[in-house]
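Certain chains of the assembly are absent from this excerpt, and the rest are unmoved.
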Amino acid sequence: MAYKFKLQQFEGPLDLLLQLIEQEEMDINQIALAHVTDQYVRYLNETKGILPEELADFLVVAAKLLLIKSKSLLPGLQVEDDDSSDLERQLKMYKEFYEASKMIHKMILKRHFSFSRDKMVVKIDKVFNPPKHLTSEKLRELFADILAGLEVWVSMEHDVIIKTVSIRERISNIQDMISTTATLRFNELMKTAKNKTEVIVTFLAILELVKQRWVAVVQENVFDDIVVKKIDGAAGEVVKDTI
Amino acid sequence: MTTKQLIESLLFISGRPMSETKLTEILQKDVKEVRIAAEELMKEWNVPERGVHVIKTGSSYQMATNPDVAYLVKDFVKSEQSGELSRPSLETLTIIAYRGPITKPELEQIRGVNCSLILRNLLIKGLVEAREDQEKMATVYSISFDLLKFLGVNRVEELPDFQKLNSDENLKKLLEQKLEQASDEPAPPVAEPSQ
């Protein structure tokens, strides 16, 4: 199913969501959110250049959307209402500030700037007023502290380079695992996720495999571990590109 | 000399922003008196007929030219300021202008993305200022005088739709909820009194 819309560049998950809903000319509500869920997930998967550090934010929204969508498909589904109305409220909020930022942009572009003066207008005699208790040893300590504090920023930039596992990679990964064992325990699978992002990625990957009838999930009793089974006779290849 | 006059002189001499604390210290008057006098000064100076205005953010004041004369002053001070800002910067600045002082988690709750890098960027550019809030026990961000001068307003309250965006009910709810679940750890179990 080819989709016909074309999105502009987007900033973050809420912006993407807002654009999708506005494209459909819908108001922001639960129905609209359920309606654009598939488009959102698809975009997420096909968009190149989402920074790994931002991917987590995109995925959290994807998870909330999927929850909203499953509620609309299964009216009997009992879930806490908070998450879904939360997303709706957050999106409305975001929209207000997004509109305001356009106004602010216009104001700035008018170049209706104020200017102030940097220099004092009085003549200043040269003085030397060192902090009373300053010693070179204290300087050394302070500088060492500052250097230690830089670590965060240096490693943060570094993180961007580390590739995070994508949904597509996770799907083939799960397929490999399941081809050798036929069944997988959900908990075991989750243990292979290294962080929160990967947990959500894994969850999305399983949902996608279910949707494509490649696996089935079974839970005997509430609170039992969920078992992921390969469906017999399932086509060997998942049509990855339609995700 | 009245407090108002004295503040006027100090703001003129310094050229830079001066906080109520600093003014209080030099003038040896109490904060309340300083604030009332400074607000009076703003009322008096911030009229279209004046070439110089008094602008305010947080509890600091600065003298700056009336934005209506920007076309002339810009050449005189050889400003090359274009006001070009990227979309993430604009979004972040807008939220801080309307909702500041605001914490990073609150900001991220509205934007839906991690804001560490963009905040650092804006801090370095001097468009945003950070300080420790004693009450919230967290770092809070507000807009700087430089941004105010960019916008050509005397204080954030003059921004369009300020009241509406500043006191939005939806946002309040959202941030309250967020605060409740602020800590990543599960809340400790609370015994519910049985009926």
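Should a chain be cited, it is by its letter among A and B, assigned in written order, with residues numbered from 1 in that chain.
Assume a contact is a pair of C-beta atoms (placed from the backbone, for glycine too) under 8 Å apart; a residue touches a chain by one contact, two chains touch by 3 or more.
In this text the structure is predicted, and so the values were computed from the model without any measurement.
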{"item": "Protein chain stoichiometry for the whole structure, using the labels that appear", "value": "A x1, B x2"}
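Here, only the chains that are shown with their structure count from here on.
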{"item": "Chain A to chain B touching residues, read off their complex", "value": "11-14, 53-54, 56-57, 61, 82, 86, 89-90, 92-94, 96-98, 100-101, 103-105, 107-122, 153, 156"}
{"item": "Sites on chain B touched by chain A in the complex", "value": "12-16, 53, 55, 62-68, 70, 73-74, 77, 79, 81-83, 85, 87-88, 90-91, 93-95, 97-98, 109-114, 116-117, 120, 145, 148-152, 159-161, 165, 168, 170-171, 173-174, 177"}
